[in-house]
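What you see is the complex with one protein chain gone and the rest in place.
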Amino acid sequence: MLNYRRTLRWMLLPYLMGTVILIVIPAIVTLILAFTQYDLLSPPSWYGFNNFRDLAQFDDILPRAMLNSLLFVLLAVPLRILGALALALFLEHRRRGVGLYRTAVYLPTLIPDVAYALIWLWVFNPIYGPLNQVLEAIGIEGPGWLTDARFALPAIVLMSVFQIGEGFVVLLAGLHNIPRDYYDVAAVDGGTGWQKFRYITFPLLRPWLILLTLRDVLLTTQNTFTPAYIMTGGDPYYATMFLPLHIYKETFEDFRYGSGATMTVLMICGVSVILITVFVVLKGWRNQNAYD
Amino acid sequence: MIFGDPAERAAYEALVTAFESEHPTIQVQLIHIPSQSDYRARIGADFAANTPSDVMLINYRRYAQFAARGVLEPLGDYLDRSPLIQTEDFYPEALEPFYWEGKLICIPQNLSSLVVYYNKNLFDAAGVSYPNNDWTWDDFLETAQRLTQDLDGDGNTDIYGLGTEVSIVRLAPFLWQNGGELTNTDFNPTVLTLDRSNEGLEALQWFIQLQTVHGVVPNAEAESAEDSESRFMNGRTAMYLNSRRGVPTYREITAFDWDVAPLPQGKQRAGVLHADAYCMPSMIDDKEAVWTFIEYANSPAGQTIVAQSGRTVPSLRAVAESPAFLDPNKKPLNSRVFLDVIPDLKFLPIMSTWVEIEEILTEELQLGFYNDPAPHDIALMMSFRTLEYFDPPQR
Partner (left out) sequence: MRMIRRIRTISYHLAAILVSSVSVIAMIWVISASLRQPGLPPPPVIEWIPNPISWSNYQRAFELIPLGQYLLNSLLVIGMAIPLTLVTASWAGFAMAQFTQGTQNRLILLAIILLMIPVTSLWLARFVLFSRLGWIDTIWAIIAPAMMGSSPLFILLFYWTFRRIPKELYESAVLDGAMAIQIWRVIAMPLAKPTIVTVMVLTFILYWSDFISPLLYIKSTEKYTLSVGLQMLQQLDRSNWPLLMAASVVMITPIVLLFGLIQRYFWSEKGIFNNL
């Protein structure tokens, strides 16, 4: 029996070791590098808090990138969560053809990032792209999308709103976990659809929604890299310069690994602040709700 | 390791094949990265991982960042010892920018410069005469205006008179022609001087107005819908600004006839150097074998192979004057314009942070080119935003 327990621990080992090698050590290394100057060619030299000072003093793109990333999260996350919720509610029940509809909704999520970026680059093409041509056919003159500083960021939000398969699936599962009896009781009491949602579905889905929102905040900050890298390179005039792309350029194109690490640390702090805020707000809102 | 389009790649494949048949003991593997920014990231990462390619083709605007870090082997001594090639065989204009702190670091394969590629069929159709060798800025603008056409009358331009990448290397020759200067010195400058002279601002304004006022160049939307080079190749742009490197790709054009013309002239003669050089990392083992390749690539035999593909304006005087480059049976017919401009060529500053500076300058220039703020404001922003990269603070 002792032997058995020991073997079990061995079976957990690859996962824990992988975690240490691929996540814990890199995290520590990043934290240390944030306080050094390092171009990988010569050994890192200690630089204290000077990276933070230099970034504050010289890097005029960083505030822009932070603001863009924040704006992106604020726009994309609510839209994505609401979209996933609406679709999950709409396609919840088993009916003829529902599998096909669900697959159609899930499909954009399956598409590899690079291909997805290229596809939307074509869709957003201001003159020959299908989106503006369809708009023109119904009498609307479409904007320049990715070439227009006002529309570039919303355009990337728009394309991200189509990739909500993960949230959709999780919320479907959440809906299926709600016992049918609850609704049956409500039906007897003559509850309306809205009341059912308000007093049964929503409260029971809440933990799922909180978890999803937290995860989505994280995902959407990260997922701006590939579209920005492939589609715009941060243009027009930094309108789509997000933190991950800025860090990539600083680190891998300008060989400033030290200040790249500093930005990474800043990004993690920023994301943590958002996560905690979201968590506190959603949680507080639940407690308040408990009284009505 | 090289960069460039597929048609350019073929030229280097031919070079490698010829080299291997002459030196059967040395194997060469060609690595091809299409984009410049990836290329730079790649070289940096390779150095960092201690596994650089043995030979790298690097543009003169980009080698200083590596030279300053001491990771490139100076090749001057190798050249002095070479029985195959001598310093005097090269155009001095090609070698000059590759001297870093007095040492020749890399051996340039070419000395190209900016010229005007033009579509003869579009000129004929519009009844516009071909550019001559001493046309002026005004002639240039007028030609572009007459060639810019809206064929179906829907208010959208269908054929543009001119296409160009919007970047500081494209602007530079016009700036110099007008008597402006980009920086205070050629090597390790300490100040951006674009905003310090009216000549510079005037040239900047003229360049920007090609789009904002005259509309002979595609605007931001049209450019992103289809870039100017692709428009030129598809016969919907009459003139396109590029260096020699476009030639291998343009030779595949069958739908129309084209040629090259020199840049129009401003107050004084000037052109912008485009040169790429073979560089050797200092950390590799078999330096002699690597030198053998670089030497071969820059020997008359090697340069002839690449020149025949159309890719280069050879940096060896003898090859540049030979039919390998001036072949009357191959386009462009007017290849001599690349040689005529050589005495007037100037180069962009050589400094370790130039790539970052150029990136910012280009970003500001594009903002101006597509949105039309006052030239003085653009130049001020350029100076202000690049301050940190001159006499760089330790980062």
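Order of writing sets the chain letters: A and B. Residues in each chain are counted from 1.
Heads up, the rule we're going with is that a contact is a pair of C-beta atoms (placed from the backbone, for glycine too) under 8 Å apart; a residue touches a chain by one contact, two chains touch by 3 or more.
Source: prediction; values computed, not measured.
Residue in contact with the omitted chain (choice from B:Ser35, B:Gln86, B:Asn133 or B:Thr185): B:Ser35.
The residue from A:Trp46, A:Tyr101 or A:Tyr199 that touches the chain not shown here is A:Tyr101. Checked against the full complex, the candidates A:Ala186, A:Ile200, A:Leu214 or A:Leu282 give a single residue touching the omitted chain, namely A:Leu214.
Residues of subunit A that touch the chain left out of the display are 1, 4, 7-9, 11-12, 14-19, 21-23, 25-27, 29-30, 33, 40, 87, 90-91, 95, 97-108, 110-115, 118-120, 122-123, 125, 127-128, 130, 133-134, 136-137, 162, 169-170, 172-173, 176-177, 214-215, 218, 221-222, 225-226, 230, 243-244, 247-248, 251-252, 257, 260-261, 264-265, 267-268, 271, 275.
Residue positions on subunit B in contact with the hidden chain: 5-6, 31-35, 38, 42, 45-46, 48-51, 225-227, 229-231, 234, 236, in rising order.
In this text, only the chains that are shown with their structure count from here on.
Here the spacing of subunit A and subunit B, counted between their Cα centres, is 40 Å.
Per the touch definition, subunit B reaches subunit A in the complex via residues 37, 40-41, 44-45, 47-49, 65, 69, 71, 156, 220-226, 356, 363, 366-367, 370, 385, 388, 393-395.
Against subunit B, in their complex, subunit A makes its touches with residues 37, 39-42, 54, 58, 60, 125-129, 144, 146-148, 235-238, 252-256, 259.
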